[in-house]
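All protein chains of the complex are present and in place, except for one that has been dropped.
For reference, chains read A and B in written order, and residue numbers begin at 1 within each chain.
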Amino acid sequence: MIRLQRLFSAAAPLLAVTLVTLIFSSVTTAQTTADKAEKPARARDISIGLQAAITSMDPHYHNIGPNNSILRHIFEALTTYDENGKLTPALAVSWRPINDTTWEFKLRKNVRFHDGSPFTADDVAFSLKRVPNVPNSPSSFATFTKPIIDVTVVDPYTIVFKTASPHVLLPSDMSQVLIVAKAVGEKATTDDYNAGRAAVGTGAYKFVEYTANQRVVVKANYGYWRGEEPWDKITFKMLVNPAARVAALLSGDVEMIETVPTADIAKLEKDKKFALSDKVSNRVIYVHLNQHQNKAPVFMIDKSGKPLEKNPLQDVRVRRALSMAINRDAIVSRVMEGRAVAASQLLADQFFGTSKKLKPTKYDPEGAKKLLAEAGYPNGFAMTIHGPNNRYINDAAIAQTIAQFYAKIGIDVKVETMPSSVYFTRASKLEFSYMVLGWGTESNEQGSALRSLLATYDVAKGMGVTNRGRYSNLAFDKALSEALVTMDDKKREGMIQAAAEMVMGDVGLIPLHYEVSTWATTKALKYSARTDQYTLAMSLKPVGAPSSGAVR
Amino acid sequence: MITTIASSVVPEVQTPLRRFVSEFAESKLALAGAALLTFIILIAIFAPFISPQNPYDLAKLDILDSRLAPGEVSSTGAKHLLGTDDQGRDMLSGIFYGLRISLGVGLASTVFAVAIGLTLGMIAAYFGGWVDTLIMRIVDIQLSFPAILIALILLAVLGQGVDKIIVALITVQWAYYARTVRASALVEKQKEYMEAAKVLALSKTRILFRHLLPNCLPPLIVVATVQVAHAIALESTLSFLGLGLPITEPSLGLLISNGFTYLMSGKYWISFYPGVALLLTIMSTNLVADQLRDVLNPRLKK
Partner (left out) sequence: MFSYAIRRLFQSGFVLIAMSFLVFVGVYAIGNPVDLLVNPAADEAEKLRATIAMGLDKPFYAQYLSFLGAASTGDFGRSFVFNIPSLELILQKLPATIELALFAMIIAVTLGIPLGLIAGLKPDSFIGRFIMALSIVGFSLPTFWVGLVLIMVFSVHLGWLPSNGRGETVMLLGVPVSFLTWDGLAHLFMPALNLALFKLSLLIRLTRAGTREALLQDYVKFARAKGLSNTRVIGVHVLKNIMIPIVTVIGLEFGSVIAFAIVTESIFAWPGTGKLLIDSINQLDRPVIVAYLLVIVALFIFINFLVDVVYSLLDPRVRLGASNASGH
């Protein structure tokens, strides 16, 4: 008897764990009990779970996605991107280039700030002036205002910008500069915006509360010029941990979450209480290959551990082999669970300047081996793949899967993944040979991505600023530079496409896939998924409601 | 009972070792624990020979076989008793190999941390004065330094690897032992036997290690056995925070933390079975350690 008891007590922890497992595996098969998820406390108040912290309510303080997304509820810009990444009017009704270096914007009339004062060209001029002068800004919006050398207010609803050189992306840049009220903003500091005193915009929602690292609350702006929104109050909660975010949705604590972990998508899809929406984003996941020096980089050696004679990554055959050895379809279907699109260039097909001729490199391990042999590495070599582990969707798993593919073509491969705090500093110092990275193109135009990632690194010209592979191709540089200053959209698109074909054919970098952003809501809601990865309440409607948004 | 009979029949073979073994064997549960622990250690040692797959050989993994449920057969025809993880790694093999790493990391870091903590803690208590002050203030600093920051610094400076994780865990834990030891040593120091030892003018080393040490050990052993488990769990937490071991050579903790992602989607096996293995390991370690403590504790001697 006593022995039995002892046996049982020894087994107790096991039993406890088994019990718990049974409970939660039943949770995953049975429908969740989140009945309250279907009817929020008040139908017009909703909570949304966000994946990252909002660092400020000052629209000109920190140029990062999460801030830019949330601040669009309170503030608006002259132009804006719609859900499909098309540039559309916002506070401006129309714009046109007067000549190569002059742009005229016509502003919307009868728009009022949250404090009731009218919106005019003075507010635009003031906002542009404030942008480069925000103290302590860790990442300034001056990138977008810098090309403008002169601003003229022609009348309250007409404003003219002069640039030093032809700047085709000006209308796109204007979508990034949010307009603040001059009357309120003249003496306002970042603290005033955080406290709400200065957070006065023209947007669909008004500021209620901001608590750093915790939540942002906004309420409806009933006089909004596009028409009333279906929500009275929205609470954005920072739920950085992915599992916690999903749990909050399942338990009915929030009605919507962004960036659904790929692991949970299949389950949510089956669950009748929730709805998913997704869209291919403007972010590409790619590999930069260190071609900086003729000497082999530190993390590429031969299999016995001796340094290689020369840098294999400078040989296009090696680069092509490394691209051919990757089974992109397997990464998309298994690692990303279908929430990605195999990539052939730096932006998905529907975006401006992408070439339809470019197709994702076919998986061909035999061909890759042959190419390696041709390049003088019949027995492969040894290398280390570096990648972040908290920056992109499933980033560490992607690095490990690539390593699998390379092991199969006879390369001895190691994988080191690390938090972005360590990773990006080391990557920028060109310490790595083979680095998994991502790039979101805010302008939705492939020219910008080519310029940052593949143009020859040149600080003075601002070219190739993030070219961590130091790929350099003078013919491509020339083609791209010409394209970037061509004002005619049609002509420019053709030139960018040609440049992209040139550089992708030379495997300047290895594109892997385009991320697909995913949102999950309760069944009662419908989110129109966006290419810019923003989570906007303005794109969220109750099911069955007519889509508002028509200009009054 | 058995011991008394045994010792009364052959009293002449009552060597310290025998005495120890027979005292240890008094508890059947501890014996069972010892058997289980031996079994687990054998698995860890012979993992390369008994695993169906070498889970660290990337060429053997196929992403298309990822997340197979327990018992499913992969594209190569291999049957995966406990399923596969998100990279197509056989879970059973992963657990066998992971045991090696987790046990190694847990034991190595604890042994070193205890050695450092014990020595410094005793020295602090025994000598007092500025020595005590200096050591204890270093302890204060160390205890306030978050494990994650230490791990991150080591990762940035030294790179990734099992040895770096062990260093990180030692750095995190030694201060803890130092403080515990100092507390009990302060009490012991005032007791009569210490006074006696001093009156006898025994050497300081002798007093420290022959007299003070054995009496400080019992509470330390409690803390240390718990901390072996804690070290393994901490390694897992560091992995969870992205600061752990190389992902291609997972420990139990890393397997658990990888499987964590799949907890809610019903693919429980990726973190459940490594969790069970971890639990069994820690349970058997503790059963053995509990009995060891009772047997070794001079004050529990009847």
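One rule holds in what follows: a residue touches a chain if its C-beta (ideal position, glycine included) is under 8 Å from a C-beta of that chain, and two chains touch if they have at least 3 such contacts.
Quantities reported herein were computed from a predicted structural model and do not represent experimental measurements.
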Residue in contact with the excluded chain [from B:104, B:159 or B:218]: B:218
Among A:140, A:314, A:473 or A:528, residue touching the chain not depicted: A:140
Given A:84, A:117, A:420 or A:472, the one touching the chain that is not displayed: A:420
Residue in contact with the excluded chain [from A:165, A:379 or A:428]: A:428
Listed residues B:66, B:160 or B:237, member touching the removed chain: B:237
Residues in chain A touching the chain absent from view: 2, 5-6, 8-13, 16-17, 20, 23-24, 26-27, 32-36, 53, 55-56, 58, 61-64, 135-140, 142-143, 190-191, 194, 211-215, 237-241, 243-244, 247-248, 250-253, 390, 419-426, 428, 439, 442, 448, 452, 459, 462, 465-466
Chain B residues touching the omitted chain (full complex): 29, 125-130, 132-133, 136-137, 140-141, 143-150, 152-153, 156-157, 176, 179-180, 183-184, 186-187, 189-190, 218-219, 222-223, 226, 229-230, 232-233, 236-237, 240-241, 253, 256-257, 260, 263-264, 271, 275, 278-279, 282-283, 286, 290, 293-294, 297, 299-300
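Note that only the chains that are shown with their structure count from here on.
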Separation of chain A from chain B, taking each centre as the mean of its C-alpha atoms, in whole Å: 42
Partner chain B, residues of chain A touching it in the complex: 3, 6, 10, 13-14, 17, 21, 24-25, 27-29, 242-243, 246-247, 250, 261, 263-264, 266-267, 327, 330-331, 334-335, 389-390, 396-397, 399-401, 403-404, 406-408, 413-419, 421-422, 426
Residue ranges of chain B in contact with chain A within the complex: 28-29, 32, 57-59, 61-64, 66-67, 86-88, 152, 155-156, 159-160, 241-243, 246-248, 260-268, 272, 275-276, 279-280, 283, 287
